[in-house]
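Of the protein chains in this complex, all but one are displayed in their positions.
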């Protein structure tokens, strides 16, 4: 069967690359993936999947960092103009650009889910001959949106896997769920799908990422972990302006509040149970040199080795920020704009994936990656599945990179697409043939 | 009449010095002046004054910085052992050691009040041959209490004036009030007497101090002013200890709260309407190097050119301190331990006093002192009298000083006593003969 | 003679208004006043004044807040295109847009200087029918530059005074210096002319401003004062970025340094000798939420009642900022972008101006303005003249205002122009006829 999979992958390789380039060209940032998601839904439906989208897969109260309504509206129009199926766009109004394809193989067996993220980055793509997407004419036409993290590839991989599994469906048991998630950048989208219950019935969940630390084709990690739980916060301090020479005591100094908060945020006590992090990445405030600054905006994040440690950091941060406002008579508004759980792959599932990969002879080097250190919101799905007694794993597929992730010259070796399609298809067959 | 006054002063000069030395020997710090106040009350009563003391002249809710009950009790016993009249001590229970002597001259006329402070400093008096009180055997026998600011002299002056005015009473009109105030050090006592209404019927109020900036006999200022309004605060931060290596996150760091408060207190905005001040004079916290500090104590003061500006500083300070506690999950207890109003002498009254002094040829040099800058709680009386339409003045009588005020070698030239007695008696005659 | 002045003023009133509107239309911000200054130089030369410009009146090392060379170059081209005389523009290369017109009346007498500022504000002028400059077609054609503080009027007044004095020159003695200063906004320009020695030989200096607090025609202050000395500083903190999750300890946090500086700057001790001020009006730093912020920019100002107090604030600020950089291993660059001295009018000169105004019956209400509280760099001239034994005064001429100073709808009652021309001409005659 694994040989057959490799043949099927080969047969659709060109189509997979073409799709990746299409998504790349029409790059869409978080919560505006109307065209990408509509294309995904079209393909899944055509392949015979039950397709859920919009309110059926997204809990609006858990969406984080959603753009203003006008911006969403502008993107709806753009997406329609770029060929998005109005039927899906209608369902996705308000930025609910998640899609789930489900196929029940009508025989008893486990439920397996794969998760693919679809959003692009806030970046302006390089327009240079050396940059292949530009040279070969699939650079982003959407100014300010660019696939600089490989999610275009992830989405194309998902559709290829979808196609292969339909071909093999008679041999399979249980159920497959293909989760296409919006807004992974800024860790804003997974929570809303998790809260909606998308993985509540899942026994095995696998996430996959191209590249990361492995910038060579042939390298792979099958049980990546050590993701830090994280929360992203935007804080607005609103005081009262005053002439700094004439009547400074009548002002309420937003920058004084923000600066006091900033220093004290870094001073949150270390946690004895594991790594914790805090960073105020951006602070901007004030309008004129001679005006007591009446407004300041702060963008920060907390992290923790576990969700508990992150929660500790979060609670401390909230208390400090509010008190800094009180201290200087300044109003404080805190918005949670993103978050991810802490999570690790189940070693047993990682091992099983590795065995599949070895049987299929897809990779040369198997590398452990237990201490990634960054944050990915796939962890919301992983943690949920694990809490319900299932297993989850995160796979990193190596590939040469033209530049680092999030760089405006980012590109990857497209051979990694087929390797990924083959691996996930193999894993699906392994798990869904009940042969375990 | 002014010649007669000078004769009377001369006659009782030895007694005045003797009294000063007696008060010096039995020095009593703030709110424990049981013996001094009882002696004062005895003398006033003997001279025919109506004598009010204890609850009749002190509003307990406005007493600031009162010692613990056990300490008061210890001092009651000490004072009785040192010859205090139990009748008065009984009235003064709880530290209400204020005394007011009133004489109504039975003819229509204004009410004039003189204010004298009676308390000693927290200091251990020098035991050296060069120190006259030690050499001549009137150094303090009460360890830790020492008259290092001349209040022993003020009290003796008050009793001498009391005696002279009884001699002259047939020529006088209106009413005299001799206010003997406890707890001027730390500006803790005047407010309680002012709140009780002691100066509510006063038309003219005069306060007097020996020495100050004028360390030469013959110098005088008759209309001193520029006192800053002030509030004294003691703050206790109570957090929670924890092992700094093993579980720092379980602690609540009192020193972190206190330090954040400290820096932000100094950062209170300047006030456009006049000088303001803030100082955290003392901060102490923590128990061991490897323990998250669970307790910190801070002693601070605010000041302002006017009571309004001081109130602004006070309100800002309270808000900052509370928020600093909230910021680090630390409890905050704030005690107001002292305070004074902002005040200036009425120039007309100052001028009138100067004319008396010049007629009596008591001094050689008249110096303006409009910007004293420090704080004295006589200002509560002055402000009150001025608010009610009366006039107030503060007189500084120069004298050689053996060492600076509050120094453990402090002493003054006792010739300044008779000069002061003569001046105040002259002023009383000037105002109470209705000759104005 | 004063009647004659009023006639002359009347005769050129239309031309004065026209000039004001011309300067308004071709508004030029600090150090880019190539066209305005060239026009001024043309007129002065035509009137027979000795005209100094560029390097002859500006000390380049004392120019503050000068734009980048490319920006200056762009403005040179714009000014030439808008009719500036290339002869003057050439002299003013590098932004040296100051002009001084001198006339020696060939008879012994004092040297009198008037100072006029020429620069516009960084503002986008209102394009609304209610806004007269727009309605009557003299709104700024230079986007981003707008005369919102009346300096267009000041410049026109200066040229009118220049013209009248040439008419009267046979009756005058001594010398007149008409100083046209660039870059008063941001208090950046006066120092460079003062350092060059422009007022070193001046016996009497008069500055004038339209409007200010007096928004009614007929009001005037002849001896304004209480200007605070001030220094404007731009600070750049440069640290080192790092991934906030992966390796935070390898970063050098510019925002942590800047925030520590900010809180401590406000905590600089009050000064016992007079009002002081500090304000950090703007702080901006960081690039991304998950990156240790490597850069922060701070705009601040210090002020003091006297140059000495401002210097104290400045020295403290510099020390604190540098130490905050050291504290966090962050490089600090401090640029002085503006400054003004503290100054007051000489009361005698103010009184003399007032007498002239009263004789000429130009105003209805004479208002003292001793505590302006703001900053104006005319003070560098005033202080210098006073230090050399001369006298200086600052005159504020009331006028109705369409909106506050620096507002994008600012406009004033042009009748104030002729009143100002008449007053200054009258003052010149008074001082330069030696009749005093």
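The chains carry the letters A, B and C, assigned in the order they are written, with residues numbered from 1 in each.
Following the convention adopted for this analysis, contacts are C-beta pairs under 8 Å (C-beta built on N, C-alpha and C of every residue); 3 or more make two chains touch, one makes a residue touch a chain.
Not measured: the values here are computed from a predicted model.
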Option touching the unshown chain, where B:140, B:181, B:236 or B:260 are the choices: B:260
Selected from B:284, B:348 or B:365 as touching the chain missing from the view: B:284
Residue touching the undisplayed chain, where the options are C:137, C:171, C:269 or C:287: C:269
Contact partner of the left-out chain, one of B:59, B:141, B:244 or B:402: B:244
Identified contact with the non-displayed chain, of B:79, B:300 or B:330: B:300
Touch list for subunit A against the chain that is not drawn: 263-264, 266-270, 272, 275-277, 373
Interface with the unshown chain - residue positions in subunit B: 228, 230, 232, 243-246, 248, 253, 255-256, 258-260, 262-263, 266, 277, 279-293, 296, 299-301, 303, 373-375
Where the missing chain touches subunit C, by residue: 246-249, 251, 253, 256, 260, 264, 267, 269-272, 292, 312, 319-320, 322-324, 326-329
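As a working rule, only the chains that are shown with their structure count from here on.
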Furthest chain, CA centroid comparison against subunit A: B
Highest-count interface - the chain pair sharing the most C-beta contacts: A-C
Chain nearest the global centroid, as defined over all protein CA atoms shown: C
Approximate Å spacing (C-alpha centroids) for the pair subunit B, subunit C: 52
Separation of subunit A from subunit B, taking each centre as the mean of its C-alpha atoms, in whole Å: 70
Centroid distance [mean C-alpha coordinates] between subunit C and subunit A, Å: 54
Touching two or more other chains - residue numbers and ranges from subunit B: 264, 267, 269-270, 272
